[in-house]
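One structure is given here, and the rest of the page talks about it.
One protein chain omitted, others in place.
Our next item is subunit A:
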Amino acid sequence: MRWYGVLSILASLLLPTRAIFADDAFHIDYHHALLGSPQAHATFFHKPQTSTNASLLYTISDKAVLGAVNPKDGSLLWRQPLAGRPVNNASSSFLVAGERDGQIISGYGRTVACWDALNGRLVWDYTVPEGTTIHGLQAIPVGGSNTNDLPQDILVLATPDHSNAHAILSRIAGDGSGTRWEHKDSSLSPSSSASIAASSQHVYYITKSHGLLASSKAKVVTLDGTTGHEAGQTSVAVDSDPLGDGGEYSTASCSGFPFLISADKGSKSVKFSLLTNPNPKVVGLTLDDKGEDIEDITVHHACDVTAPTHFLLHIRGKTCQWAEIYHVDVKSGGATRAYLLPATEEKSAFAATGSGSSVYFTRSTESEVILYSSESHGQLGRWQKTSFRATPGISPSHTVAEVVSKGKASFAVRLAETSQSGNWSLVRNGELLWTRPEMLAYVNIAAWAEDAGPDALAEELDLESSVNPLTGYIHRVKRHLTDLVSLPSYLQGVPETIVKSSPESDAIARRNLVGTKTVILGSRRHELIALDATNAGVFQWQTDLSSHISPGAEMKSIVVDEGRAHVYLSDGALIVINASNGKVIEHQSGHGPLSNLVRIPGGPAPAAIKVEADGTPRPAEDSAAVHPLEGNTVVTISDDGKAFGWAIGQSVEKTWVLEPRDGTKIINAVARAEHDPVASIGKVLGDRSVLYKYLSPNVALLIAESHSDLTIYLIDAVTGAVLHTSTHQAIVPGTDIPAVMSENWYAYSFTSRDPATEGIATQLVIAELYESSIPNDRGPLGSRTNFSEFSVDAGVRPHVISQAFTIPEPISSLAVSQTAQGITTRQVLATLPNSNAIVGIPREILDARRPVDRDPTASEREEGLMRYFANLELDPKHFLTHAREVVGVRKIMASPSLLESTSVIFAFGHDVFGTQIAPSLAFDVLGKGFNKGQLALTVVALFAGVLALRPLARKKTVEGRWGQ
């Protein structure tokens, strides 16, 4: 049996298919390796090695992805999705950096993990008991002398998810050897809040109950840092609104002077109490009265034990923002205001940086960066922001800073800013170094925009073919004569293009051949983004629609038509946008929710049909003047998993219902793409007879799942007839069941558990549909050019041939490559979430007619059929992503390019990846191996050779004649 596997690999090696050429990798593809929007409390500069001075930028995004970014160029050094894969609405996550030990400790869900700061490898991890979630993570400040060479210990607070669990505060050894001590608190209810803080000697455990019995006091339990024994307990008066990091009462824990800080909504004073005092007293800090309603207050402090005990309050008013700097008196436990930073109308972001014995505060606004010392209000440095894109309203939402003092009065500031628009950028002394488009990680819907406007040459050609031949010919001659005007400049450019074949010019030449494809993306953050899908994913425009989208609504469908993008929202509203620049043209409010949208032909324009959650379609209000054509059927899937067919004309009528068995629900449905051209309607067999393909645009594949059973229905959508069914048992619940349909075949994948061996295997099933099992037979309809689905002889079921292959890892989504005329063979594109890759499986391998248990006959071999092997190895050569790690891809889109051989691929979900593939090799374009210079040189050399040999040849002829 082993030989078969080897043979199958050898056979696949012989196939002339490659996903990509080695010299095309990194040239025709692009990849935005994203983290998601960085969280303010889990983002910092940190030196991964004590020996070097270079620091890296670490963050945990709100999609729970931990990553390290090189601050020099913004490239991603490593990343680790803490939840296994990027998640939306991730629960709170924590990140602390070990001091001097090159480690980064993250806390998310139930896992505390320690990562090597330099390469992102997991050093150790620790799981908190079941039923609890990590709700606080703190590095214990290094105290004493003997701890210098040991990794810092970590303090973890796990709060209960339900009433049976306890809150546990534990100190974990920094070398991963487990807990040093634990403090259990069974009194904490899941609804109360708890937080921790640590000073060099003590650990403070702060709880406050919420709800009806809420008191205005927080309970502070002081524990001994080394033993975990309770050293004291007190209660401190706090206000309702905690102001600390991540909405906690306590803050500044990493600085050695942890304090509680809170305020009442809208009040102009802040309650402050220093925890290191044995009896914390509450100090009220009165904020400067600017005659302003205060909307929000945030605290900024330096995270350094040796740094002075200063902190900054950033106050956001209705119209202006300012900051107040306070100095803490550690002895008395009080805090006094040192100075005020002026209020500006521009939105600001503040960052506090501790550097040795001083603390710097950086204020970043839309237009400038100002550096202050915590001691006094004098500006240490001020830089205008330059080279920013001139887009108004892009103000930084939060920022972290790194301040380097160069001599006495000279400073350098690096700011990592997260802007409102989702960009994460680094500003060095006011100058923009790089920008990472982190908002692309939130894209959940996409549509291809139309190609750029009609080509002038194509228009001329159309004109010539429409008039009579003579006029057309005259027009053509005239056109060529006018073209001659540009001949001199063209001739001048020829040597240059031959000599200079820079990669840049190659890329431009390729772009001209492939054409331009723009993709319009809609994100969960209510933004529309347009990317150039053929040109390295370059940004075209970005529009924030959040002012047009009511809260709770989301984008459901984007339809691009005549240069306009129609965005349909889940509340039924419609936003029309200029597809070339992203300007909002029109906004129509909604008339009832919609779960889906379909467009059917109508007069004079296509009619949009909205589908409600129960599967009922109704014509959209914006196309009230449009009458859908009669005789069309719309297929909808309701939320409870039934399929409906509706005849849509003047009225809407239900024609059929497909209700799966009890407990079974249709979870997914696929049909052929709108643009799915078929070059040949039959498959030529080895003996040159034809197996006719069953080609119908009206077939759909419905995937129904019960608890562990999977049923696939192939239906004729007009009549509702079930053409083919297949059932699979023992499906692993919760796994993806992607499917794709094209031409006369469909493929789907599922993960099942073998009942005998308990082994889990992922299978990829391919099924091909033919008119008849007999070659040269077109079925009862024969060679008729059209047919009605309701005619007597139209109801013949297709002949289905299917084969299943076991693949080494699960597939989360499937797609198929598309070309303009369908001549090129297709590739099945599959997302592999386990290896973070996209693989293009050639249809030659994934063929349902491969002979089983025997070698192919001569005629089958002529067809290119190989012997069937149950194992389908995913050849690394077929990985479209080659060396790139593409994380969290949810959908792959394919679109034809101007070249028949090439299909444009775009994938999104978390990372954004795009490439161009040629499944039948690039048969219509010269490869990179073609050397223009060599060709020109050869021609020149031949010409020179002929010239040189001419006198010789003439002499020989003459002499030969004389010799006769």
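We adopt the following convention: contacts are C-beta pairs under 8 Å (C-beta built on N, C-alpha and C of every residue); 3 or more make two chains touch, one makes a residue touch a chain; residues count from 1.
The definition used in the following text is that contacts and distances are computed from a predicted model.
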item	value
Per UniProt record, name of the chain withheld from view ["ER membrane protein complex subunit 4", "Rab proteins geranylgeranyltransferase component A 2-like isoform X1", "Ras-related protein Rab-30" or "Trafficking protein particle complex subunit BET3"]	"ER membrane protein complex subunit 4"
Which of A:Ile558, A:Leu574 or A:Leu658 contacts the chain that the document leaves out	A:Ile558
Sole contact to the chain not displayed, among A:Ala117, A:Ala671, A:Val800 or A:Ala830	A:Ala671
Residue among A:Glu450, A:Glu659, A:Asp736 or A:Glu789 that touches the chain left out of view	A:Glu789
Residue touching the undisplayed chain, where the options are A:Leu76, A:Leu695, A:Ile801 or A:Leu898	A:Leu695
From A:Leu169, A:Val598 or A:Val626, residue that would touch the chain that is not displayed	A:Val598
Omitted-chain contact residue, chosen from A:Pro308, A:Gly381, A:Gly645 or A:Pro856	A:Gly645
Sites on subunit A contacted by the missing partner chain, in the whole complex	445-447, 556-558, 596-601, 609, 611, 617, 631-637, 645, 669-671, 678, 680-682, 684-685, 687-690, 695-698, 700, 717-718, 775-776, 781, 783-790
